[in-house]
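As structure tokens, the structure follows; a few thoughts come after it.
Heads up, one of the protein chains got dropped from this complex, but the rest are sitting where they should.
Each chain carries a letter (A, B and C) given by its place in the written order, and its residues are counted from 1.
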Amino acid sequence: MNFASDTTAPAHPDVLAAVLAANAGAAPSYGADDWTARAQQALSTLFETDLAVAFVSSGTAANALALSLLCPPDGAIICHENAHINRDERGAPEFYTHGGKLFLLSGAHDLIGSDALQVALKTMDRDFVHETPADVLSLSQLSEAGTAYSQKEVKALCALAHNAGLRTHMDGARLANALVHTKCSPADMTWRAGVDVLSFGFSKNGALGAEAIILFGEQSKAFAALEARRKRGGHMPPKQRFVSAQVLAMLQDNLWLSLARHANAAAQMLADGFERSGACLQHPVQGNEVFVCLQDGQAKALREAGVQFYAWPDGSARFVTSWNTPQVDVQNALATLS
Amino acid sequence: MNFASDTTAPAHPDVLAAVLAANAGAAPSYGADDWTARAQQALSTLFETDLAVAFVSSGTAANALALSLLCPPDGAIICHENAHINRDERGAPEFYTHGGKLFLLSGAHDLIGSDALQVALKTMDRDFVHETPADVLSLSQLSEAGTAYSQKEVKALCALAHNAGLRTHMDGARLANALVHTKCSPADMTWRAGVDVLSFGFSKNGALGAEAIILFGEQSKAFAALEARRKRGGHMPPKQRFVSAQVLAMLQDNLWLSLARHANAAAQMLADGFERSGACLQHPVQGNEVFVCLQDGQAKALREAGVQFYAWPDGSARFVTSWNTPQVDVQNALATLS
Amino acid sequence: MNFASDTTAPAHPDVLAAVLAANAGAAPSYGADDWTARAQQALSTLFETDLAVAFVSSGTAANALALSLLCPPDGAIICHENAHINRDERGAPEFYTHGGKLFLLSGAHDLIGSDALQVALKTMDRDFVHETPADVLSLSQLSEAGTAYSQKEVKALCALAHNAGLRTHMDGARLANALVHTKCSPADMTWRAGVDVLSFGFSKNGALGAEAIILFGEQSKAFAALEARRKRGGHMPPKQRFVSAQVLAMLQDNLWLSLARHANAAAQMLADGFERSGACLQHPVQGNEVFVCLQDGQAKALREAGVQFYAWPDGSARFVTSWNTPQVDVQNALATLS
Partner (left out) sequence: MNFASDTTAPAHPDVLAAVLAANAGAAPSYGADDWTARAQQALSTLFETDLAVAFVSSGTAANALALSLLCPPDGAIICHENAHINRDERGAPEFYTHGGKLFLLSGAHDLIGSDALQVALKTMDRDFVHETPADVLSLSQLSEAGTAYSQKEVKALCALAHNAGLRTHMDGARLANALVHTKCSPADMTWRAGVDVLSFGFSKNGALGAEAIILFGEQSKAFAALEARRKRGGHMPPKQRFVSAQVLAMLQDNLWLSLARHANAAAQMLADGFERSGACLQHPVQGNEVFVCLQDGQAKALREAGVQFYAWPDGSARFVTSWNTPQVDVQNALATLS
């Protein structure tokens, strides 16, 4: 019963089948192959707009490369203090931006509120050379607390950012889960809501290792710069077809949404069971993560039954479900609490 | 008939089978999995010594991360002017070292000679603060001209470097091909010859995308630093087992050497044919690359027959064979010249 | 009546006289001159210990170079959220450390409390590769609120830092003012209290432009690295004697302390007058800065009388006195409030 992380899950069989199918004969290297062209086309269809895209194999790479396009070395990125880009990427954004700063906002359930953003933007003086101005707003969808911004919230935050001269980035490592929860379309949650650049994750949702950096609208002009940074960062693998093929498989018949739907449902079932057992949820469950304050003895009982999960720094316990979490695992885990 | 690059080749079926086999159930992420531990053990056995290793998915990442451990921001790396790290990585070493310099040496057939290295080391004044001292010697095995250093040459160059206070790196993107040619063991060509850190490539030799950064001896103390840099660079994929499994498959029963042997033999057959046709070789053929000065009309004939190859900046034509080059492709290509 | 900043003050005549005196004949460049050797010796005497020192011409350079010795690119610096290194140096620490992070602590009067530091150090997991560990504690003496740490506080904070494996830096741009206030010796407030590296400022206290980066004890081994970084940063001026001569003049007969004593007294007089006028102090006055919440109409009256000061982001007004603030200016400024 593994609820440690969705990164511990294997890949979906369709993804592996696609990699196998791509393993036929010679193909141009470094992204000039057909799979890459088709994956770009499929993403364009999915997002209902023209876009530029580059594929990499880790979410940290996707975020850091995306941010490096938007934030100069002497600029800054506004994000939540618990954002993955701040807490869990060992300074990758600082590395790729050559020393850009992260301006940290607090906010309940790891979500940035409009008020907090407004205050931050207002106190900023872009003409005062001693102070680092913010150039980017980065939103995590899902947040690190497993919560989702509504489309309306994303729109409001992006509008504030744009009005203040910033550009916007969405860390969509778990975008699939957020879209399933909010019943919002990819286009509505991203570029139509004001997102300029998106890190779109597949690795946690069933791929072997595949993430897309998507440049919407005007931002697509930066594609050549992105390619240069990707090469320079060592993120342009010679046999790129094997990454692109994964994305194609995930998009095929909306597999990515089906997988996220499964994971979200498992999380909801887990959360409901926790609440019935008297434990209380630390955050609303809006994706595939459950943060719960266990009652005395519950943690021990779970661990003894072989349930894997993380003790979170805030004192809660984190359970992550994934595309292949068996329903019976959820039931068995909950059974230990009754 | 694709002789454009070994990076255009597919992966060997055994590699894919290993990835499939690894796709079973949950596994710890970020390198704490069994496949990674076993791959490390297999490399230790292969190199007949204790070592530390980290796996990444591109050769550029392997080189740049390796060099960043050896060269401080205000230091320098000595390499051949045509080295991949200088010409073909879009400044990745400079990025990962935070601005280290490359000191370029010339030398026939893209190999560094002892004399040239000695002169370079002699003119360096480590105590003169205005000048950047060299901290690393980086050797490419195969070189960009497809040539191989002998074990004796590597030993002599590394000794010179060590005596001058430098550490040594080998870019072994095509190490397999060099070992097949020189009939030298992995241990003898690397740490026993004085190599401190090795980038050991599998991608060009039949993997989907897998490279090992190997820290020999004392250098293994830098493993924690390497892991931090790997995470920071976005090169610590969550599902690392799928990279490590490729390495295991390649090492199984010395598959990697068999594949390189095939590629080298194809290159030799091609080279022999070119010479019979009156074309002359630009460099000795010591691996899976043939650089040849074609006669009038030969390039056209080859292209018209559907043979793919690169026109090289020095005026020659580059043909690269790979682990799956069919013998008949070589024969057919040569047939167009007779 | 200029209370805008101590950086608007001219230089003390003795400093200029020393520069003039140094302008005699040829002298070795880049720090090999006698003035530099004598300034180092004078600092060693002042701090009652062996030390290594490098001179630069701005406080930002001193801080950023000092921090770059202590914090690797994938490390972090703990400081107060309002520290100069965070708010007013346009990311210089991030630039010189190649992307190190600043971990921000809050605390009354811009001072870090032991409790806050303890919590921060406790939640840090140096073995968790995803997270950036802290490597440095940086204390500002005076703080940005014009307050001073006591020797006991510095000692306690440095001990906590050292126990957790960090090294310590003091931003002493206004160290003179803090020492005058605390009646503490330079040695007691710095290395004897656990400070490893000190930025010792003279520019705000009467120099033309001179700051010292002082490496105490073990840290002095990093002197060659500091020199390399100084050269690389463009902070090794050819005619360095003219910087060192300023430091010599400032140290002569403890001129630096006399000047700080004057500035502190002027600030105290101003603060006392403000309080009598009914305005209330935002922070204790422990150096040459007064932060005051003016009553209705007071700001206007002051401005109309030609008094220059800054409206501070927190709503208070900042008045800075300097080595040459005339007593009559203080009296005249206060007279407008009665």
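One rule holds in what follows: a residue touches a chain if its C-beta (ideal position, glycine included) is under 8 Å from a C-beta of that chain, and two chains touch if they have at least 3 such contacts.
Because the structure is a prediction, the values reported are computed rather than measured.
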Which one, C:R38, C:R90, C:H109 or C:H162, makes contact with the chain that was left out?
C:R90
Candidates C:S58, C:Q118 or C:T336 - the one touching the absent chain:
C:S58
For the chain left out of this view, which of C:V53, C:I77, C:M236 or C:A249 touches it?
C:M236
Residues of chain B (touch criterion as defined above) contacting the omitted chain:
73-74, 76, 87-91, 94-95, 97-102, 104, 123, 129-132, 313
Just the residue numbers, please: which parts of chain C touch the chain that's not shown?
2, 4-5, 7-11, 13, 16, 19-20, 22-30, 56-62, 64-65, 89-92, 95-96, 203-204, 208-209, 228, 231-239, 242-243
Across the whole complex, the chain not displayed is touched by chain A residues 30, 73-74, 98-99, 129-130, 224, 227-229, 231-232, 236
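We adopt the following convention: only the chains that are shown with their structure count from here on.
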Of all other chains, the one whose Cα centre sits farthest from chain C:
B
To test your reading of the model: what rotation angle superimposes chain B on chain C by C-alpha positions, in degrees to the nearest 5?
180
Distance between the centres, which are taken as Cα means, of chain B and chain A, whole angstrom
34
As a quick test, compute the distance in whole Å between the mean CA positions of chain B and chain C.
50
Could you check chain B for residues that touch two or more other chains and list them?
30, 228, 231-232, 236
